[in-house]
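Every protein chain but one is kept in place in this view of the complex.
All chains are identified by letter, namely A, B and C, in their written order; residue positions are counted from 1 within each chain.
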Amino acid sequence: MHAAPPERPFCEEELLASVIADLIGDVRHVAVGNASPIPATAALLARERGGGRPYVSLLQSRKHNFFTSGGVELFDCAGQGRIDVFFLSGGQIDGQGNINLVNIGEHDKPSVRFPGSFGSGYLYYVVPKVILFRVEHSRRTLVPKVDFISAPGTSPDHVHRTGGPVALVTNRCAFSFDRARRRFRLQSVHPGHSVEEIIAETGFDFDCPSDVGETPAPDAATLQTMRERVAPELAEVYPRFAERVFGIACGKPASRAVSA
Amino acid sequence: MHAAPPERPFCEEELLASVIADLIGDVRHVAVGNASPIPATAALLARERGGGRPYVSLLQSRKHNFFTSGGVELFDCAGQGRIDVFFLSGGQIDGQGNINLVNIGEHDKPSVRFPGSFGSGYLYYVVPKVILFRVEHSRRTLVPKVDFISAPGTSPDHVHRTGGPVALVTNRCAFSFDRARRRFRLQSVHPGHSVEEIIAETGFDFDCPSDVGETPAPDAATLQTMRERVAPELAEVYPRFAERVFGIACGKPASRAVSA
Amino acid sequence: MAAIRPLDDALSAIEDGCLLAVPREVSGVAMEATRALIRRAVRRLHLVTLPTSSLQADLLIGAGCVETLETSAVSMGEFGPAPRFTAAMTAGTLKTRDATCPAIYAALQAAEKGIPFMPLRGLIGSDLMAHRSEWRTIDNPYANGDPIVLLPAIKPDVALFHAPMADRDGNVWIGRQRDLATLAHAAARTIVTVETLHEGDLLADPTLAAGTLPGFYVDAVAVAERGAWPLPLPDRYPADGAHLAEYMKRAATPEGFARYLQDFVHARRAA
Partner (left out) sequence: MAAIRPLDDALSAIEDGCLLAVPREVSGVAMEATRALIRRAVRRLHLVTLPTSSLQADLLIGAGCVETLETSAVSMGEFGPAPRFTAAMTAGTLKTRDATCPAIYAALQAAEKGIPFMPLRGLIGSDLMAHRSEWRTIDNPYANGDPIVLLPAIKPDVALFHAPMADRDGNVWIGRQRDLATLAHAAARTIVTVETLHEGDLLADPTLAAGTLPGFYVDAVAVAERGAWPLPLPDRYPADGAHLAEYMKRAATPEGFARYLQDFVHARRAA
């Protein structure tokens, strides 16, 4: 096993995975939906660091997916309180944490149609820590008010809700979500980005502490774990991603340089 | 294959199975619960006569039981309308078709306790043809009013009910059940028994036509089918019964005489 | 109960206007059967996907077979948005009943259990609710002031899917893909295509029986080797990525999609 050379830079995907791994924290079970390579990287990274905890279910994987009772088992499992962390995204996300996976414009004849709400209309309510993840941070994606609420960020107190958003991670920054105040708060700015840029590129209001810091870069141990232990596991489910980001082909660690 | 000698008498179990097989009629699917050897004989007899129709599920059998989704599948299957005939019994049965599988006396400290209601509190409502079967025909079992209603014979019109009793077969006679009038009607008297005896031994009122006939004895073809084709199948599930009634041991047709 | 039949014959129960339920990509999608339906020009389907779909819904929509689509999502996954679904939606020519995954499971499980509705957490305050007047909110009778949504049963006329194998009695080995059992239990009729026929009784061996849908629920079985192509069949073959990329390229325009149908759907009839 070759150690990562210290001069090897980290790429954006590695930074985001590292940020998300920190957000996952010490939990029992993280589930990752389809087409989510960066959250999957983060979950596997958290597992490597935790010596096998949390248990990670990659829904697209044969190997990292224990479900044997059909697709409903994921939702039943969440309903049982056995999924602690899940990831959601949105074609639009607004400042109240509402997410839109359906359409822009009129519902019956929209100007833009997204694939659909998937499990969000349920999982957003019952998974304690939902981490919102949207790489593209722009006024197009982060809007004042979503056109269609696939799932709301918060619910009135009398509505059964054991889960909801805890954070939103983009290519520019990480927000935390304050459920009581129903608002995002800028938590850290990724290296190379600025608070001013984030204000300019965000379509919704958010809390912006005066002392907001820079997102910590992944340390050498984190990068080594990701590249040497996580990347080969990822290659089963996200071969293109594993190759592009980590230079992994055919499930084997790569020897060639990784472009950052 | 040896033909049944014409002088060979039929026994009570054969008569009852023959009566029940006639009641089953032309249906798609008959399910038979646990500890019901005579109904099981009847169902398999109906299937042999029908050239494979109805499909017969013997819930106690490995072979004659397709269920692969656990015990709930029987009830789901009934809820889907895929079970046409089922058999129920009762520690007590009353003249309104109510059945009692729970207790006699007070519920919390009964004088007699039966095993419990099994699936009756559901299946009696949703299986179109429920055939009640109770060998012991006495004022102890056939009562004016059951002490505990595990499942009622009829329901008010506004209650969803796609099923219910069609008949009651005992060791003395066969009753039909008139759902509109919520009463039994004496349908036929088994050979060797009389209407007077039945009135004397029945704890509830029932309709008794003046021209009630004798239950037809199983014909030679029926007896032959039961003894040669049904009995060996039965032996898997009811080995003691198959041996006692049909002289079957180890799943093979017997050559010794059957005591009637 | 099932008979082994030629594909077109097996599909005869799927009539114009019927409520057709199909599984998600990973469970086993009957793509060869889908092409046969398009060749037959089935129309006005009410298509329910358990709970999502990819190429199957996109093809049926593009070919004009679908009137109403009930789904939690249609997407070509890593290949991007489903082109004909997206085009039909933005043109306003397709009615959708947008759902969330567990709502479709719950509604089909209600049919499976013969109950008129199933409760589900979540949903309250979403615009999914706003567009579904048949999803009712009641007060949970076991708590104070606790609203919960009830979803009415979905009872498909026909369920259609693809599986690795079936035996002569129509027992179908579905393995872990238990969504397929839910579909078959919920639907009035079930049509299955399989890779191969299994000689022997799938229910006789306890290990195989554990993953077997009884033929009792199956109305017709047709053999269609590589019948999920170009989609994957779990544990058997992967998706044909090159073909899906080609599809994405062609289906980006109505003309390209028409050529795709000509080359890969209609032309295969003669083959």
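Everything that follows uses one rule, which is that a residue touches a chain if its C-beta (ideal position, glycine included) is under 8 Å from a C-beta of that chain, and two chains touch if they have at least 3 such contacts.
Quantities reported herein were computed from a predicted structural model and do not represent experimental measurements.
Judged over the whole assembly, touch between the missing chain and the shown ones holds for A, B, C. The omitted chain makes contact with just one of the residues A:Ala78, A:Leu223 or A:Ala242: A:Ala78. From the set B:Pro39, B:Gly79 or B:Gly95, the residue in touch with the chain omitted from the display is B:Gly79, counting the whole complex. One of B:Asp108, B:Glu196 or B:Asp211 touches the chain omitted from the figure, and that residue is B:Asp108. Only one of C:Ile148, C:Val172, C:Val218 or C:Leu231 touches the chain withheld from this view, namely C:Ile148. In the full complex, the hidden chain is touched by subunit A at residues 29, 55, 66-69, 75-82, 126.
Residue positions on subunit C in contact with the hidden chain: 106, 113-121, 134, 136, 138, 140-143, 146, 148, 150, 152, 174-176, 206-211, 234-235, in rising order. For subunit B, the list of residues touching the undisplayed chain reads 34-35, 62, 67-72, 75, 79, 101-103, 107-126, 148-152, 155-156, 158-160, 240.
One rule holds in what follows: only the chains that are shown with their structure count from here on.
Central chain (C-alpha centroid nearest the global protein C-alpha centroid): C. Among the pairs A-C and B-C, the greater number of C-beta contacts is found at A-C. The most distant chain from subunit C, with centres taken as the mean of CA atoms, is B.
Separation between the centroids of subunit A and subunit B, computed from CA atoms only, is 60 Å.
Remark: subunit A and subunit C have CA centroids separated by 29 Å (rounded to whole angstrom).
Subunit B and subunit C have Cα centroids separated by 41 Å. Residue positions of subunit C touching 2 or more other chains, listed in rising order: 181. Residue positions of subunit B touching 2 or more other chains: none.
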